[in-house]
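Since the structure comes first, as structure tokens, the remarks are kept for the end.
Every protein chain of the complex appears in place save one, which is left out.
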Amino acid sequence: MKTIKYLIAAAAGVVGLTAASARAQEVVVAGAGGVLAQVTKDVFETPFTAKTGIKVRAVAADNYLARMKAMQQTGNIEWDLTEATPETYPVMVKNGWLEPLDWSKLDPKNEQPASARATHGVASAVYSTVLAFRTDKLPAGKTMASWADFWDVKTFPGPRSLQDTPVRNLEFALLADGVPPGDLYKVLATADGVDRAFRKLDAIKPHVTTWWKGAAQPIQLLASGEVNYATTFNGRVSALQADKVPVEMMWNGGSLNVQYVVIPKGAKNVANAYEYLKATYLDPERDAEFTKKIKYPNLDPRTLKHLPEDLGRAMPTHPDNVKAQFTFDGGFWSERLEAMQERWAKWLLQ
Amino acid sequence: MAQDDEAGTGVPASRRRGNRRSVGQPGLLLVAPALVLIVLFFVVPAAQVFVTAVWGGDGFTLTHLHRAVAEPVYGRVLWRTVEISLIATLACLLVGYPVAYYLAQQPERTRQRLLFLVLVPFWMSILVRSFAWMAVLGRQGPVNGFLQWTGLTDAPVQLLFTTGAVALAMVQILLPFMILTCLNVMLAIDPNLTRAARAHGATPLTAFLRVFLPLSAPGVMAGAVLVLILAMGFFVTPLLLGGPRNQMLGNLIVTQIGDTVNWGFAAALALLLLLATLVLIPLTRLVVGRGAGSTGRVAP
Partner (left out) sequence: MNAAPSRTLSVAFWLVIAFLFFPVLVVLPLAVGETETILFPPRGFTLRWLHAFVTEERWVQATLLSARVALAAAVLATGTGLLAAVALARHLRRARGWLEGIMVAPLIVPGIVFGLGAYILFARLRLIESEAGLVALHAVLGLPYALLIIGAGLAQTDETLERAARICGAGPIRAFTAVTLPALKGPLVAAFLFAFFVSFDELAASLFVMGAKSTLPMLIWADLRLQFNPVVNAAAAVLIILSVAGLTLAEFLRRPARANP
């Protein structure tokens, strides 16, 4: 019985979905889901629908790149807006999976900084990959101030954790080896530079008890005291502090990452997507509201002005923090990711 | 397997074979729904991905397969995958069989209630269970606390991020599969057979080894094969609880599909995993079948 019911439902679903494309005024936004989806709904979607009458359909997604590729292959473009990380954005642009943006429509008064006006994406969230450490596990009177300290296992003994990827770890290794932040990608572009980074990583490898994969992991590892030092994202450290875990993070040598919101090529509701972008990520007041809940602001300096002073200081985009970090180059990695990943896998197994 | 059937049913093989006339129509009709389901919703989708291993934008290619085989790192990861899967399967077999045997001896009502206990952990997502193990096995977790309290160690022992941690968590997830599969076959064994052996003077141990164990062999085999196959595909557990050496091939396939979007190579790696599993299945059958069945053949 149930089977028959479902078969009928399936047939109805096919008809219903084709009809849905004709449905008026909506915009389909694909995001990570979870807590982020909840905040996005409260701060962005509900006010947007109230103002414009355009309905927002939030879709939880994973494997963005794979889905973008499949969408272009099958010609069924489900999404109007989605996220692109600093790593995935150049891949999407290169493969022609994105609609180019018309900035004269998005930002007619030309108020956004040049760095935010990417050809195919709106810089939506800036986050940092930083080193976080347990202050109670530090040797008395000492604190970690640089990647060289992280590599200094004599002064700072104890288990460590890094992400299981060559991306950013090679940069951190070179910084620890004395390469100035401005020269990072110049050095990494040479075979010698890559060898140098891996050699530096050799030295720290025995002290890395685990290589984390998911963002929740380093937080858990620090909280339970499994490791004393770990790389993590800046937004998560405050949650640990709220749980009264004695942790601090180091802006110095952090990786400043810019995430984009993009429109897949062939999206069904491009005009609505423009309206949504203008009312959310491109509106400093709205973005500040978002940033109060999730500490990843856009690149617009006006956003910080809407934040309380101490919160503004804690943002990766605060001028002091920007100065301490290097800007992550996703384009550099998109060209080399596959070969580097193979080398990384080999190196890990050695 | 056929031999075990005969022992179970007592029907001479010749008689059965004589009744093979009902071949054809009813069989096709019965298998059709499952076959349609599997072709439409499995063969077609999976083939779309697997074909990219040899068929790219420029037509037929062997580059992906060649890279998967020629680059030793993938073989090494595959070997580790096989290794941990075999460890988990063996552990499940050794622990699961006695549990199933115990359950099989219980009266029906008691058995149902005990079986329910075995199934309770299923309500917890594997993800959540893996996180729970992280808390349990951590340096400041209860296991280390207990070890220090008893004085067995005075400093925390590194339990997490070891092959042992991965195996432990895998066994916790896979054990119910082994228990249930074994139990089903055990319940179908006529208790009179063991009783008859006892009546003819066999010790309980001999009756078990010569009658019960061989008769339960199909269940043991099905359970071992099932657990092994499932273990080969694991990736969340080794990812959260394993060290760098506990990488499984599943992890690399996920990276290739999601991060580098090189589906051709992902498909090639998946084929590698598939082939390894296909080789292991008959091997497991052979080894487990020998172990459980060899004593049975001598039985009168």
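Think of it as A and B in the order they're written, each chain with its own count starting at 1.
Basically, a residue touches a chain if its C-beta (ideal position, glycine included) is under 8 Å from a C-beta of that chain, and two chains touch if they have at least 3 such contacts.
Here the structure is a predicted model, which means the values were calculated and not measured.
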item	value
Chains in view touching the one left out	A, B
Listed residues B:V54, B:L90, B:L187 or B:V287, member touching the removed chain	B:L187
Touch criterion as defined above, residue of A:T49, A:N63 or A:S146 at the omitted chain	A:N63
Of B:V69, B:M124, B:A199 or B:L286, the one touching the omitted chain in the full complex	B:M124
Residue ranges of chain A at the interface with the undisplayed chain	2-3, 6-7, 9-10, 13-14, 17-18, 28, 30, 32-38, 57-63, 66-67, 70-71, 73-74, 76, 78, 214-216, 219-220, 223-224, 236, 239-240, 242-243, 245
Touching residues on chain B - with respect to the absent chain	1, 4-5, 8-9, 11, 16, 19-20, 22-24, 26-31, 33-35, 37-50, 95, 98-99, 101-103, 105, 113-114, 116-129, 131-136, 138, 140-142, 172, 175-177, 180-181, 183-185, 187-189, 204, 218-219, 222, 225-226, 229-230, 232-233, 235, 250, 253-254, 257-258, 263, 266-267, 270, 273-274, 277-278
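Just so we're on the same page, only the chains that are shown with their structure count from here on.
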item	value
Touching residues on chain B, where the partner in the complex is chain A	71, 73, 76-77, 131, 134-135, 138-141, 158, 160-161, 239-240, 243-245, 247, 252, 255, 257-263
Residues of chain A that touch chain B when the two form their complex	62-63, 65-66, 69, 87, 91, 164, 209-211, 213-214, 217, 220, 224-226, 337-338, 341-342, 345-346, 348-349
